[in-house]
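Complex shown without one protein chain; remaining protein chains in place.
Chain naming follows the written order as A, B, C, D and E, and within any one chain the residues start at number 1.
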Amino acid sequence: MEVADPLAVEAADTAWLIVACAMVLLMTPALAFFYGGLVRSKNALNTMMMSFAALGTVVVAWAILGYSLAFAPGNAWLGGLEFAFLRGVGLEPQGSIPHLLFMAFQGTFAIITAALISGAIAERMRFGAYLLFINLWMLAVYAPVCHWVWGDGWLARLGALDFAGGTVVHVNAGMAAIVAAMVLGPRRDYGRQALLPHNVPFVLLGAGLLWFGWFGFNAGSALAADATAALAFVNTLLAPAAALAAWMFLDRLSTRKMTAVGAATGIVVGLVAITPAAGFVGPMSALAIGALAAIPSYFAIMKRSKTRLDDSLEVAAAHGLGGMTGAVLTGIFATAAWGGTDGLVAGNWKQAAMQVVAVLAVMAFSGVMSFALLKAVNLVLPLRVSSREEGTGLDVPMHGEEAYTHGEGALLLIPSAAKTTQRSAPAAAHEPLEAGA
Amino acid sequence: MEVADPLAVEAADTAWLIVACAMVLLMTPALAFFYGGLVRSKNALNTMMMSFAALGTVVVAWAILGYSLAFAPGNAWLGGLEFAFLRGVGLEPQGSIPHLLFMAFQGTFAIITAALISGAIAERMRFGAYLLFINLWMLAVYAPVCHWVWGDGWLARLGALDFAGGTVVHVNAGMAAIVAAMVLGPRRDYGRQALLPHNVPFVLLGAGLLWFGWFGFNAGSALAADATAALAFVNTLLAPAAALAAWMFLDRLSTRKMTAVGAATGIVVGLVAITPAAGFVGPMSALAIGALAAIPSYFAIMKRSKTRLDDSLEVAAAHGLGGMTGAVLTGIFATAAWGGTDGLVAGNWKQAAMQVVAVLAVMAFSGVMSFALLKAVNLVLPLRVSSREEGTGLDVPMHGEEAYTHGEGALLLIPSAAKTTQRSAPAAAHEPLEAGA
Amino acid sequence: MEVADPLAVEAADTAWLIVACAMVLLMTPALAFFYGGLVRSKNALNTMMMSFAALGTVVVAWAILGYSLAFAPGNAWLGGLEFAFLRGVGLEPQGSIPHLLFMAFQGTFAIITAALISGAIAERMRFGAYLLFINLWMLAVYAPVCHWVWGDGWLARLGALDFAGGTVVHVNAGMAAIVAAMVLGPRRDYGRQALLPHNVPFVLLGAGLLWFGWFGFNAGSALAADATAALAFVNTLLAPAAALAAWMFLDRLSTRKMTAVGAATGIVVGLVAITPAAGFVGPMSALAIGALAAIPSYFAIMKRSKTRLDDSLEVAAAHGLGGMTGAVLTGIFATAAWGGTDGLVAGNWKQAAMQVVAVLAVMAFSGVMSFALLKAVNLVLPLRVSSREEGTGLDVPMHGEEAYTHGEGALLLIPSAAKTTQRSAPAAAHEPLEAGA
Amino acid sequence: MKLITAIIRPEKLNDVLEALFTAEIHGLTISRAQGHGGETEAVETYRGTTVKMELVEKVRIDIGVSESFVEPTISVLTRAARTGEVGDGKIFVVPVERVVRIRTGEEDQAAVTPALLAGQGV
Amino acid sequence: MKLITAIIRPEKLNDVLEALFTAEIHGLTISRAQGHGGETEAVETYRGTTVKMELVEKVRIDIGVSESFVEPTISVLTRAARTGEVGDGKIFVVPVERVVRIRTGEEDQAAVTPALLAGQGV
Partner (left out) sequence: MKLITAIIRPEKLNDVLEALFTAEIHGLTISRAQGHGGETEAVETYRGTTVKMELVEKVRIDIGVSESFVEPTISVLTRAARTGEVGDGKIFVVPVERVVRIRTGEEDQAAVTPALLAGQGV
């Protein structure tokens, strides 16, 4: 490989990061389908809009303030305001890619992390309160944690390994999800009725697109088109495959059926678990991480559904627990031979301990802050829809729409003046209409 | 960045353009879903096929003739025939990528532009007439305008800025859409019944995939994996996010609901508006362009639905008007510091004027030509389906299919000879069948 | 183009291959939608899971054994065990990309090839038997054939051309499909009832994503971001477009309707046919190959449906026959000028003959081996579901799920202890519930 | 008490609803149906097979009415649902022995009378 | 006049339609339904919850016939819809007071008789 000028933008790296960033962006619509398929049809649009709205508002908040808080020079806890409003963030190289591109790449991580939380409170949170919450959360929880790990903060200095966001993204969002599910309380039909997914193919579509996008997420985190990117890529292929196989096997053992929702969940858990490890472990370790990570998440889901904690779409079990398992297994399987710091298997138990510290720190911070933010938002905008709206479904009261309509019995309200004219002049169409049609 | 041999194919640029071109290709299926979800289910396949058919026929017509008309050396108005049948279009460098790849990249633009128009005449145009029209339109309207702006034609010489097709693609298609909607006339139920989208998740899927593909569209238009591509990329992330946020805000203000169809539309309008500006403006200007562009398109849609102009899926408001706003705002926000020519904000009002000239010229040409082509096609193939077919929906009469079937009451017509044999020998299956099943 | 160190990993090539590999991976979910949309809704999940499960198990089997059998040094018939468990497969260059990335790229081919077969036995095969079969098939049929053609095996030495897998992937899977359809026997309702696709938009979605992914498949097979990749890319744009146009034309001629299912099929057939030729023929030949390949596959489908061979989703006609046509046409249109060996048109009839040999050899091997494997699997796990399960649909008995549910009449089974408690304490929700709700 | 069941074209449903509401008939239930009658049949094709679609989309309307409303309801229905082409549908009138309003347990006439009008003995 | 309502298995619908048409019974309306009877119930699982599906897909057929057609219709239905396994369904015969053909306003017998046969007094 040619030796690159450390201060130059490299074309190949730029090409790869542009594509990687586009792939990560696609993960949020993918999440909309993964989550949207799992809810009942009367809440399908609301659930999807929780992801799509993050695409709008979180990006703007990231450009204006979040990026600076996460990556501008600051202290061990938080970045400064130097990059607010993207001042000084231009096309000059940051590593071997334009600084602005780095900002955008990190921005797509912020979007999806915020959107992940929506799975915990699906089918019952007011949309306005949700929007306010995730934007505050991104600024007050995600940006700091991001700074700790990737922005030269205290966890980075400590030496905690997180290749692409096991703690920053998944443990962080998973903890916020638990708290949000507790603060909101369970859905009114939870535990009394079967709350079945309305469209499992959408769930599979979401899982497929998430996997595709996740290659950008993990291999893009190498920030260059180099051997590390290739390693991260291959591990992101192997670990979810192993997790998927393991999940189907567990499903088969415990229910005698290999469910499609289970398969989709297995893929996501495998992706989550390899995220912190992707550039630090070899391919056989990736297979092991994927397969091992399936186990705790599988049983957590089995148990969770018997409790009163209505983490509706299993964010905590899939992302929170999956991220924890992955972060800890990173400390176990990482090896200098593949580009990481040596971990437990290579004889360095300290790395495993550091991973545990990082996980606990993020859990504590995310848990406390998320709770405080939700309570604060609740003072301004009530968090929960009314029981009646929950019964009808949120799509009509929150968004004025239904996901699927036939149009029958839907009467157009014509502004009264126009009405008479139009009614009597349908013949404005080019062809004569059928009698009475 | 290493200095590239001006006559060599660069690997990184080739890698990026291949990917970018694949992404642009994906926009047409994405459009099929965006449009297909918005119509009633009885017209879903017809609407989707209008995009898919463009993938077939327009590509062929582009390779055979369109590319030459747009990019072969010619005069200020039209390219020559030198490249017809791709003669002389090979793997030699065009810029830093193979010429053939440049041809393909431009070809994907031609497809989507033609397919865009279908939104204006959805649910009522005969399929054959549509196919004929869009192919003629691509050759007689798109190729010339493309030549004017990107093929060293008069608008290029004038200095009009259009980074990735605000005028060439969006104003052009939007104007054709208005004309087509007028020539075809409104749907027979228009203004009398509620014509609701049958599958809003498909609309969101389309919007998500369009955004993904649009990164290839805009950042690929840099024709290299360089800082300009990175800038265009980041702007294509920021502007639609701002437009989406602005749209949700406007929706909230005027109807108290943030609709999902509105969100999808907002994304598209933001993408359209940044298209001409992507490589010429800074990121904060991109946010401004996105947010500002939402306003006229939003209100145009509110008003349009009260008129007799049945631009069924709002092509004119989203693409035509969005493209106009974007083209003019390019003339306002462009700045040499970010790679454009200075615009109004940087003190050069002439650029803004030139942008207006370009928009008006394309509108006039596209409007007149589209009208003439439609009238001409109508002489050969009637444009409009019968009122009865409109009632049934176009899927069965035009395509012999329904989008969703249960198979009940659908009797297989068995060629009479075979019938008796088959009926009496269903036991050819490996297992004995249930009695009477 | 700069001269690359033959022993170095090139950043641009690595960037492109990472993306290409991600694109190929996406083809399997795409196939799940292509196939899943074509079946009846009661079998939708089973059909989709047949693709998704391949993503899990085949990847693992490939990493552990398959890759070694295909690509480790061995004899003319099979690779050795040197690379088993990926021993010695690391980040060192293989060509100009990391060896591990090459392994992954080839792995995604193995997945989709195995998944393709599922279309032949859709709606009637037991899921466990299917899983066992495709994994054995990948190891015992795909890996050897892959070795013959790309792993320095006898077909490679003979000089047979197969750019990206016309014989290895498509003829191979197509032949296995015919055999599997024969061994399983027709569906119980086949030939007696109309077995209509339940969701044609899903079929189109699958076709669109397949096309997108196929760019990675074909252009990625250049294993570098060079002019050959660009050529393969452009041909993968032109051939399916021509096939789509030809298919619509044939459809129009023979049924007077241009069907959407036909359009989707036409795209796939064009993609299949250009696969062996992509880097060896010029763009005009690609148009010809696409258009010509549509013809035999079109009529094969028309005829097949009148026979008792229930190749349910037309794998043999689309992939088997399409691959044959493509492989033979490669021998006809290939030319040294575009990077291939000269073929028939360029005066070298031997190349065409060699192509025929390769096709016949793969057909014979795949046919015999697939038959033997199916019979062997049948001894362990019965291949076919019961007639009753076929009537109900496979989703519930095999996967314990339905693709689309409304949740009405679905009673939650609450572990009896918990039941009383929960019933009497629904008020754990934050708001008072409606009386009796 | 009678139960009036009408099978109509889906595209006429909105007209029928408006006409019923105008005639002060407010309680009704619809469901989606498919009918076979004298309509010409559609033929579809799927990959080499030809399929005759024997059934056409219809909407079924069920209206429970007291005797005095039977005649007006039928006449509103026939008027609003008619196009004059084959396939307009049928109306069936079935005797009802009891009607119960679930919310209140009210029976018969009271059950089908809109609550607000109940006092007026309509 | 009677209204015959049959609840049958969806997979038998095509057989039933063919048998009805062969027996010259051409006017009918179907709708999708779900039934609960003596069938064994399916159990599904969703992420740790187990769900008993109490309802099985059925199709409902409504046929308005004149008296003389009641017997043949029932016998055609029972024959064509029978598999002999639990879950084959039920037939209900309900008296109808009036039948109206919306297109013409014709009533009763004329309304259910296929137009082309009307002259023959079938």
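Worth pointing out:
Simple rule for what comes next: a contact is a pair of C-beta atoms (placed from the backbone, for glycine too) under 8 Å apart; a residue touches a chain by one contact, two chains touch by 3 or more.
All figures in this text were calculated on a predicted structure; none of them were measured in a lab.
For the chain that does not appear, the touching partners among the shown chains are A, B, C, D, E. What chain E contributes to its contact with the hidden chain is residues 2, 5-8, 31-38, 54-55, 58, 60, 74, 77-78, 81-95.
Not every partner is drawn; the one left out touches chain A at residues 189, 193-194, 391-392, 396, 400-402, 408-413.
By the touch criterion stated above, the residues of chain D touching the omitted chain are 3, 17, 21, 26-32, 62, 64, 94-103, 105, 111-112, 114-116.
Throughout what follows, only the chains that are shown with their structure count from here on.
For the touching copies chain A and chain B, the fraction of interface residue numbers used by both falls below half; the interface is of the different-residue type.
If you average the CA atoms of chain C and of chain E, the two centres end up 43 Å from each other. Each chain gets a centre from the mean of its Cα atoms; for chain C and chain D, those two points are 50 Å apart. Touching two or more other chains at once are residues 10-12, 15, 19, 23, 193-194, 196-197, 199, 205, 255, 257, 259, 261, 306, 391, 400-402, 410-412 of chain C. Listed for chain D are residues 11, 14, 32, 34, 36, 44-46, 49, 51, 54-55, 82-85, each touching two or more other chains. With chains as nodes and touching pairs as edges, the resulting graph is complete, every pair of chains being joined.
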